[in-house]
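Sharing a structure, written as structure tokens. Questions coming.
As you look at this complex, bear in mind that one protein chain is not there, while each of the others sits in place.
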Amino acid sequence: MSQHQEKARIIRFEQLSGLNVRITLEAPLIAGSAEAGQFVMIRTGSGQDPLLRRPFSLHQTSSGGQIQIYFKNVGRGTDIMAHAKVGEMLDVFGPLGRGFSIADDKPACLVGGGLGIAPMLFLAKIISSLGRDHSQDLIILGGRTREDVEPLVDDFKQFGLALHCATDDGTYGIKGYVTDILRSEQLAENTQIYGCGPDNMLEVLHQFSSSRHLSCQVSVESVMACGMGACLGCNVDSSDGDYLHVCIDGPVFDTGDLAWNS
Amino acid sequence: MSQHQEKARIIRFEQLSGLNVRITLEAPLIAGSAEAGQFVMIRTGSGQDPLLRRPFSLHQTSSGGQIQIYFKNVGRGTDIMAHAKVGEMLDVFGPLGRGFSIADDKPACLVGGGLGIAPMLFLAKIISSLGRDHSQDLIILGGRTREDVEPLVDDFKQFGLALHCATDDGTYGIKGYVTDILRSEQLAENTQIYGCGPDNMLEVLHQFSSSRHLSCQVSVESVMACGMGACLGCNVDSSDGDYLHVCIDGPVFDTGDLAWNS
Amino acid sequence: MEFVKDHDPYPDLSVNIGSLELQNPVMTASGTFGYAREFEDLVNLHRLGGIIVKGISLEPRAGNPPQRIVETPCGMLNAIGLQNVGVDRFIAEKMVYLKGIGVPVLVNILGDSVEEYRQLTERLRGVEGIAALEVNISCPNVKKGGVAFGTVPSTAAAVTEAVKKAADVPVMVKLSPNVSDIVEMAKAVEGGGADSISLVNTLIGMAIDLKRRRPVLANVIGGLSGPAIKPVALRMVYQAAAAVDIPVVGIGGIESAEDALEFILAGATAVQIGTANFINPRVSEEVVDGIGDYVKANKLASIRELIGALEV
Partner (left out) sequence: MEFVKDHDPYPDLSVNIGSLELQNPVMTASGTFGYAREFEDLVNLHRLGGIIVKGISLEPRAGNPPQRIVETPCGMLNAIGLQNVGVDRFIAEKMVYLKGIGVPVLVNILGDSVEEYRQLTERLRGVEGIAALEVNISCPNVKKGGVAFGTVPSTAAAVTEAVKKAADVPVMVKLSPNVSDIVEMAKAVEGGGADSISLVNTLIGMAIDLKRRRPVLANVIGGLSGPAIKPVALRMVYQAAAAVDIPVVGIGGIESAEDALEFILAGATAVQIGTANFINPRVSEEVVDGIGDYVKANKLASIRELIGALEV
């Protein structure tokens, strides 16, 4: 797992909704070695404040040496990035962490909620390119409202997998949660669930999958300083009472390995 | 002396040379009450680093409520400002300090070196509008090289006062220092000298004027935190062994009031 | 929010620092607000909780030579050297204006010996318009070889006792953060009779000019203030407030209502705003507004509900 620190030029900037932005970067070394579910650490400004890099899932990579991130403007660092311009450079470091471990021959169910949709596009591409029957594969996307989901739908449709959407307010897809769709679907017995989204969604995914004896991998978040196992700052509770570190043991974990105690 | 804190919109941005920038701001309250030689404190960014405001002389004000500053990109704060865009807002606070005290009926000799040219434009306008004979008035501008002087010359010419220029490398005006011009001129006995520029230039101005028993006012710099007399951080040595504070006792001083001990 | 703000009764922001009543918990810190008049164009001074003036000594002090200040990452160092006009001119020239503002004025005092603190306090007795004294003990104790009063519990207690005995107004003692054990210091001045504690003063720091290979400040070392020190200040306020029974006033890197509210949660009855006054001269009044908005938005009966309300 080799890592690279690149000064990456912004070659495309998409304001997908009021606060959600997608940035395409020229980062050939990272693009060349990334796996779905891995992340990058980005320096949002050039000064000493905000000090730390910010972690973002790889949303997509291209064979042309490009990577995409899809993020929401939620604070100081993402606000600076949301005002970046095409042609500017971002200091990007990655790919980092353990991505999804692809269960080659199991039907796949991808569940992305809110900004958790970000890593699912990369994963959908990988899944769709597996040389096997895709009729049982399924993608479920959800968000609070239309603009959290709709702008991304076309990108997912290109892979030809079944796609369902849900919004909390019913402005796009069904009114309800991604987990409502999940429950209403007839999943094959050996379906592998892959999820990313807010903690409460991940917890429901865990309960759902464990009650049906399905294997479920989720990408989780934690505050990070280094992103590479050096600071030990990103721990989460594991199911056996110990700690796991999101940046090196994850960000993708089997839900069974994590403690769900909220 | 009333002070105002304004969110001022940038309405014009001029890159006068590689590092020298002139910014025009909409700041009607400041424009309405400013005097030549006064300055403003500008917050260069929106974050906590760089923390302090930066002081800039008022380069010009217009009756239309605009102010101009002319500055050089020398560090973190000015670098941020040098990348500002038309339409953005700057938090400006002023007018501050004591400006030039205009000796109404004395012939005026204005000497600006480098960025010290900045306050001289405002002063030239005031001097030129005095209802008296201007044939003995004189403006001397200097800089290291052509681009430090030439871009400003037209603005000064509009006032119709005699204008001489010098550059260290001779690429514009005479080759030499502003003080060389000063020495070669026949100054009226009661000439009032007004100067702004690097410390060594100001010291020569002081020596020149005191040897000829001329009165000389100069605008000096010091590091500042508040710009308004609250922090007591901006002291300089006075001629009587005490301290003066640049932001409230100055920035314009009679050279005789300052200690010149370099 | 605007609707609530316009029509609701003004929220109860008043706090008591012992017998000292403040209409709200926002004061301006010593040495960062001049003698208040400097800010009259920009701040509605009568809306502040209190004003603390620049430190006053028995005799006038010229302060340190330039350069006195330097910016540091998210902070600044100052070595003003306690420049002030001395107590006599302070009373004659500054108090007239200050007492007319209509909010409590706290006079920050400093000295080089216990005796100097005592004399200074005597001199300020009976002066109209002084609501309280704030005792700056981060000063070198000349008798003890220049070690600051504020780093030795016994001398801090001695200064406190001397001032308290001579004072006719409440005494707030301002602690130095440059100590191993802030709790010990807080208890020492409480033991010495302090009516309240304020903390923190500046952290001692230094900056070097690599080009000239010299210290940036003529005084070599200076006091670090601003956002950079906020985590240290918040920790010390939390520890001190838990350890003493007298009210604690929080100081250090406060720039916003959120910052102020964090100090209050940590146990501060009130706060002081220092360096932020330089960056945003209007900040003190804006923090009052922000705290008011918070109290309303969270439907608190009073800001006092929040003091020390941190769940640990």
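As written, the chain order gives the labels A, B and C, with residue 1 at the start of each chain.
We take it that a contact is a pair of C-beta atoms (placed from the backbone, for glycine too) under 8 Å apart; a residue touches a chain by one contact, two chains touch by 3 or more.
Computed from a predicted structure; not experimentally measured.
Shown chains touched by the hidden chain across the complete assembly: A, B, C.
The omitted chain makes contact with just one of the residues C:Ser57, C:Asn84 or C:Thr151: C:Thr151. The chain that is not drawn here is touched, among residues A:Phe39, A:Phe56 or A:Phe93, by A:Phe93. Check A:Leu16, A:Val153 or A:Cys226 against the missing chain and you find that the one touching it is A:Cys226.
Of the candidate positions A:His4, A:Arg22 or A:Lys106, contact with the unshown chain belongs to A:His4. By the touch definition given at the top, chain C reaches the unshown chain through residues 72-75, 77, 147, 151-152, 178-181, 203-208, 210, 212-215, 220-221, 224, 226-232, 234-235, 238, 253, 258, 261-262, 265-266, 309-312. On the side of chain B, the interface with the absent chain consists of residues 48-49, using the contact rule stated above.
What chain A contributes to its contact with the hidden chain is residues 2-5, 43, 48-53, 91, 93, 222-237, 242-243.
Please note the rule applied: only the chains that are shown with their structure count from here on.
Rounded to whole angstrom units, the spacing between the C-alpha centres of chain A and chain C is 47.
Rounded to whole angstrom units, the spacing between the C-alpha centres of chain A and chain B is 54. Shown for chain C are the residues that touch two or more other chains, namely 73-74. In chain A, the positions touching at least two other chains are 48-49.
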